[in-house]
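All protein chains but one are shown in place.
Order of writing sets the labels: A and B. Residues in every chain begin at 1.
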Amino acid sequence: MSPFELLEPASLDEALAALDPSDPQVRPIAGGTALVLMMKSRVFRPQRLVSLRRLNGDLRRVRVDDDGTLRIGALASLSELERSPLVAKAAPVVAQALRTLSNVRIRNVATLGGHLAHGDPHMDLPPILLTLGTRVRASSPTGERWIDLADLIVGYYETSLRGDELITEIAIPPLAAGTRAHYAKHTALSADDWPAVGVAVAFRRENGGLRDARVAVSAATERPIRLSAAEAVLTEGGGPETFAHAADAAADEVQTLGDLRGSAAYKREMVRVHVRRALHAADASTEGR
Amino acid sequence: MAGVKTPPATDVTAVPALDALREVSRNVKRVESVEKVTGSAEYIHNLRLPGMLYGKIVRSTVPHGRVVSIDTSAALAVPGVHRVITGADVLTLVKNPHYGPAFHDQPILAVDKVRFVGDPVAVVLAADPHVAEEAADLVEVTYETLEPVFDEVAAAQPGAPIVHDELKPAGTFTDLKYLAGRSGTNIALDAMVRHGDAEAAFARADRVFEETYRTGQVMHTPLEPLVSVAESRAREELIIHTASQSPSFVRMEVSRLLGWPENKVRVRTAYLGGGFGAKLYIKLEALVAVCALLVRRPVKISLTMEEQFLMITKHGTTVKIKSGVTHDGTVIARRTETYWNGGAYADIGPRVTQKSGFTAAGPYDIENVSMDSFACYTNLPPAGALRGFGIPQLVWAYESHTEEIARELGLDPVEFRLRNALRDGRPHATGTIMENARIVDCIENVAKRLEWEKPFERGSGPIKRGRGIAVGFKASISPTTSVAILNVYGDGSCGLHCGTVDMGQGSDTAMAQVAAEALGIRTEEVRVLHPDTDMTPYDMATLGSRSTYHMGNAVRLAALDARRQLIALAAQSLGVPEDQLACKDGAVSASDGRRKTFREIFVDRFGMQAGNVVGFGTFAPEYEKADPKTGQSPNITPFWMVGATGVEIEVDTETGRITVTKMVTAGDVGRAINPEIVVRQLDGAAIMQLGATLFEQMIFDGGQVVNASLADYKIPGIHDVPHHIASDLIEVPHPRAPYGAKGVGESGTFGVSPAIANALADACGVRVRELPLTPERVLRAIRSKSGDPLEEA
Partner (left out) sequence: MQTSGTITIGAQRADVYAFVSDPQRLATCIPGCSDLKEIEPGKYAAVLSNKVAFLSVKFDVVVQIVREVPNEAIDATITGNPVGLAGRLEARAGVRLADADGGATQIAYDVDLGLTGKLGGLGQPVFKAKSEELSRVFGTNLKAAIESSSGARA
């Protein structure tokens, strides 16, 4: 690791002021589980790190507001979310995924804001949050804006955040009654590995058909994305055949990237299998009923 | 050490019955438990010395090349850099700076050539490790690149790029001398066994089967990475603190390199955070020694987890195997050709090739056997010993192959194995008559554990279930020597001077139990001193499951020697003949009830609590070197290890993912000194091999390992451990082992890989002949079989 300046501001304003939009070597750091690995390998050599560890208050709070929106402070740790009764009630699919996300040592320090801002395509939560219509609040010295999660992660390690913006809150809108959701994580190596393919689905049943069907994938692609062709197929019916067709559509449309967890061809196949399975699993769940 | 001398003990044959034992076979709590859980156990990793410099290694970025120039100016310009050391500096101190246990082929720092991506070229020294690291990236090395060779079979062919211009066998092993001066080859060693006439037998066999099996290169992954510290206070004196499994060897090799007598080099170690063969022979020790001598300050080099992948690995292999079988299911001939991918430096690879190579035909009674085993140099990181010394790769081949034959012949695989199993009293292919090897018992044990006779639930939907077993065996590495000293102090307490390194296997506890049993005291009263060549006597190394047998015998002899001396002294003070005295519970007692505690014996002899009784024990088993042309020997090993594994698995036929739901191990342990620790050893070994079976593999691109981190190279975690896991101890005491106990550190690894592949074949009819059994590899096999192959990668 090379020498760098470490700031530990006590307020959000100070933290935002310490960032430098013109210098990519100035980075905020929260749990540090991803960034420190890059620093140890010297692939990333910061000039200045702005630690968020002293920031408190709403930035660490999990709450549900009057309209039922689940609001998560960006610095809430993944363990806090795993144990939160509010998360378990409002978004049980998130709580389920957290149990197999890396290991407890990582979950204790990694934060949801960092998980999203890092832009690594191999994360578990982005595809799930994509299917739940999640938005993030980005704060900067000049104000704040809300970004759809789909517009946040734009490439491998790349986000649409400006250099002087921090994610301060994640908002998950209330799920429509009867929403069924599932996350299928496929690991190719050990059980606590990153996903080789992660597939999230959500939909609800209405009058025999499916409504608000969403399918998202991560780890197999350059960035977590929704699969619109598969979602379109799901408007056509609600039986096993539709699920199979949607899975085929997903496999057809997805641009997979091969890596040491599987070739592009294998990952495409896993998208097919896990989209179908996730749809069945969601359908069988009692969640939201 | 002053002591009362009596002739050394030689009695190694009596094995007491279980009910006569008080300390052996007792589940003593590990002696280091409290230190470990409170974080106070000593590790070299935590050592800091006054004035110490940290070294960071500059590594080759080409797989094969000549070093044209090294420009250290930019590195030296970094504030805080003390010095940059290159191969040229090493040469000012060491004329021939090449080391290694089998071949003197590995330079302390590159002299002219580099042979793999990661080969050490220079070391940057600084008081701050981060400064050293920063500067290490600024050393500019220019190479003239040479064509590399990576595959072991390709490397063995004529015309392949040559990794070492000439073979340089070490003098350590006299039977390798014939290789000296060979040039123009990457085959460091070719070992062969000829037994009967395999070719003639193939001709008369009813069926002949031939296949090739491969394994990938994997890493030991000790969670405490390799670390060594050297300091030199006086002119010709060197102290090396190192996380090493073989302090005696380190002293010998560093002394040789420096041209010093052994008594000027002191090598000490502490607890090891895992070893598994990664910390054997000599690794960073010569490098830190040279650095410390050049700068006259203590120097520490501790590898990162990433760098460990460049230090030592487990051989990738290609095993070609051919069997001739009769209609009734008797294997009458087997030929094996094993290619070991040894990487850039031989390390102990030639020993693996030879000592494990001669078991490549399996634990079967086959009349005609031909085995060839080739240690191959390539331009990959070096390979050596990893928990099993090459055996898991061989068992992978012969137990996959054996199963294939049984299935092809329509025979039950358990029955087929039992029919052909090598039984005590029959000759092994080396000519050595098998004895005290519970091959049949181990097979029968796992079959029983799996309820092999009963119908098996096959799964439903995309999940198919299967089960499989496999058995393997291993010879102990020979000839090797262990020496122990038991020092009884004036108050009756004692210290055991023992060179066995406790790296988590529980050897401190086991050795204390053996000493306590022999001396007639409680295990908790024995303090085991950690290896320090100034204080602990010679031990070849902690490797190959040899310590329980070899060091255990030496410790027992040392304790018996001390006991005899104590009895002799007590006989004088009690006025009772020695043969009418018993030694137990820390005292010597006569039949009339009079007794002398150990302390009282010293007080009687020296007039106060003073003096020592020192017991010595040396153990070197009998062994006869094999004929190099035929591999024949009447006594090829002091003892045999046997391990069998049975598994039940679920295969997800849509994803290729294997879940092992049940894994049972049977280990032929002779007798367990501490049954709970032995069970954990077997379980742990099996889980470790489970990783190498299902997903562990170093992946290379142009010689560069691309998954050298725990983020991308995964080892089994708790969720990978089969829901049902059990290990059974097959206990038939070995007559020449201490209290009957054989080594057991590796036996749990032997059968795991083929048992799982056999279960995969049982579940869905596909045979995968290359490790690891990754989901993609399995799915491709399933899809090819069903006529719907997955599109090429």
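In this section, contacts are C-beta pairs under 8 Å (C-beta built on N, C-alpha and C of every residue); 3 or more make two chains touch, one makes a residue touch a chain.
What you are looking at is a predicted structure, and each value in this text was computed from that prediction instead of being measured.
**Q** Among B:Val15, B:Val28, B:Ile44 or B:Val62, single out the residue that touches the unshown chain.
**A** Of the listed residues, the one touching the omitted chain is B:Val62.
**Q** Looking at A:Arg42, A:Arg105 or A:Arg162, which makes contact with the chain not pictured?
**A** Counting the whole complex, the residue in contact with the absent chain is A:Arg42.
**Q** Using the touch definition from the top, which of A:Pro3, A:Gly68 or A:Gly155 touches the missing chain?
**A** Selected residue, touching the omitted chain: A:Gly155.
**Q** Touching the hidden chain in the complete assembly: which of B:Glu408, B:Asp491, B:Asp585 or B:Asp701 does that?
**A** B:Asp701
**Q** Which parts of chain B face the unshown chain closely enough to count as touching?
**A** 58-59, 61-63, 117, 136-140, 306, 701-706, 708-709, 712
**Q** Since one chain isn't shown, list which residues of chain A touch it in the complete complex.
**A** Interface with the chain not displayed, on the chain A side: 24-25, 27, 37-38, 41-44, 119, 121, 155-159, 222, 257-260.
To be clear about the criterion, only the chains that are shown with their structure count from here on.
**Q** Determine the centre-to-centre distance between chain A and chain B, using the mean Cα coordinates as centres, and give it in whole Å.
**A** Inter-chain centre distance comes to 43 Å.
**Q** What residues of chain A sit close enough to touch chain B in their complex?
**A** 1-3, 37, 40-42, 100, 103, 186-194, 196, 258, 260, 262-266, 269-270, 273
**Q** Once bound in the complex, which stretches of chain B touch chain A?
**A** 130, 133-134, 137, 304, 306, 654-655, 657, 691, 695, 699, 706-707, 709, 711-712, 714-717, 719-720, 774-776, 779-780, 790-793
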